[in-house]
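With one protein chain withheld, the remaining protein chains of the complex are depicted in position.
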């Protein structure tokens, strides 16, 4: 797996990155790089786009055409890029706030269109960048700077939402289960259609500290215990299912890809025009 | 069912309405009125809020505190009203463009919070008000002013999306199945939590005409044939399932309501304060 | 009521001021450098039975804030540039339907993501012209933590009195700095509440004006008035008729109510102007540097005066015109590329030379810099 | 190439002009009175191998348009007031990262939902100040269907030349009217394409300027430059360092590039000014009424001149100042409550009296109304 | 069913769409010059469908 | 497995979080003054976990 | 011709706007005059009144709207009532013979009454073609447009399967005037 050339995908002069020591964002970013490599993407033809957040800083460290957009809008920018040049491989990096709060609408519509973009959501259950406000994926009851008495909001299962919205490839894993994560991203990239990979991760600085969950290691141990392979999860008792969450490939389905459809439309109307003209 | 007093819910001096002759929006609006009546809501304590679109005009005909907001944002306004005064009954009226295109983010988050608002989506598969551009619920292949060669977008199943996003009551019926629709809305109103009722309807003027589907009657016949009670649908062949859609109650679940939770929080922190202070 | 001195951050002062003014609803979305406002409300509101909600985005936050106001609560939201841009459509709706509420913009250096933690006054023109179409704008800009408390209370008062959203523009300096302040005692402050209708519900017209001030009384939802509200141009009944006459009448009323209360809401401080040949005109954090520069220059014998604009919109036409008549030169230091100075120049109408002094890249303007310019122009 | 006369609607003229300019991507969200632009592109673009996408909202539409531009295509979006308000955040991003594209605002009567099918010029200040933070703005306003074709082509040219979004502001009158036009032959029009870098990819700095015009060359995505772009203040390498120096340098460059090309992009028409003591200054559809009012008044022997501003932003400071020097009075008719007239007043600097003439409720201003005012002021 | 019969409550609002006729299970209603008319009241079984389905709130089914 | 061994590719980037140590199945790595050090290279089985899990891209597992 | 102001009015759905566009298009094609066409949008466009305006001129057309009409087509009572006051006394009015004239004082010199709807219904067989009947009559009345040109434009601008019908209605209206 280790590629001696993996360094070529990093902007090494921009490293070390700004993330906190032990932040899972680095692990996920490394996983994306390996997945791009495994999937065999042409580095020149790959565009990485993010929104705003700690996660949003990832593209700055990656040696592709990279775009750090506005909060929540990465998928809309990426949709424009992909439509304009379907030959480009699009990777979108988003956070749970960026992608599931302010960017929720672009997410569900990208899923619906089944446009060939691979989205990786760095889900740390908190607004990291802005110092720890709760996000749509913050567990109910947890503390956050805007939930000083415990969060009363219900936690989004974003993968589930993406599936219902029409994503044709959905997977979830964690910063602990990095090998699985790499494989899910790799296959998401290879998938012809919209793929969504939820990368569950730890933000010990903002989320962990406020909720007494310990450091990166403790939080990763928690992931290890609580994220269960889909099949194993299915065999759990109802009570256990309340607590534990699934990981692995959650959905894979074939449906015609959006830019393919548009290119076919162009062909069709141009052919019609020729006949008429 | 017919209530001699039903007229009291209408602003009769604003009628007849601006909708086209035979437009299903009138049927759904009538159904909402009957549901409000059946559910026994206090007229003084009921607020009806809409976005922009033909559907958005409905509140203007209804004798409650009514608010015609901006395009797509009705649920966000309603959330503010409900939070500020949880004693009010909130009915949100939206369109498929209003609620599923521009307003998609507010929809999924209202579902997630499980805030006690009853949302009725007038789903006519088209942007009626702006003269027939395709919407997220326009069937693939249909013609629209912005899909002159046939729509390549995938049709949203908005009820399905609402369920995945966390709505605790979801139902779907059609302008043809008006009795069922009334019951679904009635029960949605009674439900303590976020309820979403997809009212499938016909826009013969914009959608029907462009797609040679005939007038209101023909389009309602089509609904009759193609929307099948959930249980009957489950028994259809796979091929039939591709074509036919479900109607009826799609989901009903108990989960603590958002403003209830907030009121509990207030109690809790005020009690804590007393203890401390 | 506690009236001892406390150390408060500007953002915290918004929370304290708002609570004193009677706020009971906050809807927001976090953004640097305004997040402490949301955080403060999330802690404080439930203690007084008020409500806090973190919305999915700023568009929703602005909408929910207006919703809270319609339901009868004094409501507020807070954001910074990027979020303020997102609020523009619904802010215009709030102005159109006349929903009292307060919108805080703790401004940072733009455009776009810019320099998220650096101060700026780059949104000053946006606060006036950010939403589409004609509309009135009422915007206050405090310069100290202490007047942040005062101006927050005033923002609520003006908003209730005028039935319109009021924008409170803190720059990052004011938002993030801490100062010792004496909070006013609750019983020592004047609180204005919106006029509510008289209870006569038959044929109630929600936009009918009874007094001279062009401001219609406003019922709370749930009081049984069954009234309609729309962002379309509407007549006194609240309903749209698609007529130019209605549009004209409504727009005039929206403008005239602000004109009517103009003197009351125009907050301008003048100092050392009696003998001045030069004046420094400033608002927000820059007013601090400006004032101290003026004092330094005066100590050096220069006849320079000072004008602080606390109500930046509506533009204090009369006050600036008078100033221009009195002095030869007006220096306008701003933390932007030169925005408000355009309005000062316009209002000065050639009567005084208007000289911009701009820092637009996240730096403050120091008293020394302004003093130098005063000396140059002397 | 067809060069016969055709009957075109203003909105259709945008489509034709854009196609002549080489547009290959449209992303939009329908809204009256701009929807015909989206509809036209949905029909025409696939025929030339271009792409059309209807996005989920205007925020997404603005984002996708910038995305299309980064991918190398000439890109455009169209909307009206409410949608234009929603685009503001991403429009500011486009200005910050210097993404050439064209944003059409077919303006209707606001604020809020207003009068959706009535004309207005109520967004003219918003086109300048709508997004947060300092930023340059380039805005063109055609008055006829025929100059809509021309100005659409110019909008693309300016945008490519300056690497910045250009706003094309049609008012509803121009957008919805039909006129006979002679489309220019494709080979008769000048087309400007963005500078692209020279192919040297090692140590490529995406924001390094080579020439005098302050405009860095721009690669297409996929050409192997591997460059980074952000809405944060950045240096020549495209990366943020959080430094004021970088912010200052970048903001100055964004402003200076517009200054550099100022004469080329400032489109102002003058007529009958040589002997004039009064002038009428107008833009957009009102320029038509103004011009004909001026002609009527001239026929009655009044020495009145006419100035049409086609490039409304950057503000034609020099031209207006010269005008103010020449005439005693400048009448500024506008379809709003009095917006652009503030700028004219400022630029006139007291040298001429500036007189507003406003209709702000969806009505047009007729030549007769303007003529009357000319006569009054004569 | 109690003895209920259709009635034209707001004749002016009728836009003549014919949906009530289409959904009436028996033969009661007819369009006359583009407006609804109750031509065979005796046939009416009071099922209320016309009231519920009329998009213009024209009809009421009331106890007689 | 081929004969692979861990290597410190970018020592300066190490933030000393210790995650590589925590995930290494054997005893190879140690923190020295807050930076990673390969103290028992012979134990390394070349499993690559440390390379994959290091949030700071510090380690590489290469054929020796 | 310096400036000739035409207004076509009726109820929504009667096709006054389409007739106006066809007229403007034909004038464009003939390339002798400038033309500016505008129309009503908005709530009126659904259900209520509907209106198109066509300004024809040898010179550049500055103001694109009717100030005082030279020619008015009114297909309904209410359209006539609304627009008659803005018709020049020296202008021309084309109305259906059944249209009710409320304010006779306002009538211009030239009033042309023809059985527009009757022709559409009885001769053409489709009342919806009344707009084309009226357009035919107008074409016969105007000296600045050419019948052939208009016919070409009709063929282009109406749905393919209704071209014949519309041309028939147009001819019927035209003939009614010239014969």
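Should a chain be cited, it is by its letter among A, B, C, D, E, F and G, assigned in written order, with residues numbered from 1 in that chain.
Throughout what follows, contacts are C-beta pairs under 8 Å (C-beta built on N, C-alpha and C of every residue); 3 or more make two chains touch, one makes a residue touch a chain.
Quick caveat, the model's predicted, so the values are computed rather than measured.
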Next on the checklist: From the list C:16, C:134 or C:291, pick the residue that touches the absent chain.
Outcome noted: C:291
Checklist entry - Where does chain C touch the missing chain, residue by residue? => result 4-7, 32-33, 115-118, 173, 176-180, 285, 288-289, 291-292, 295, 364, 366-368
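We adopt the following convention: only the chains that are shown with their structure count from here on.
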Next on the checklist: So the centre of each chain is just the mean of its C-alpha atoms; given that, what is the distance between chain A and chain D in Å?
Outcome noted: 37
Next on the checklist: Averaging over Cα atoms per chain, report the distance between chain B and chain E in Å.
Outcome noted: 26
Item to check | chain A and chain C, separation of their C-alpha mean positions in angstrom | outcome: 39
Checklist entry - What parts of chain E, by residue number, touch at least two of the other chains? => result none
Checklist outcome for this item: Check: chain C positions touching at least 2 other chains come out as 46, 56-57, 59, 82, 89, 93, 112-113, 230-232, 242
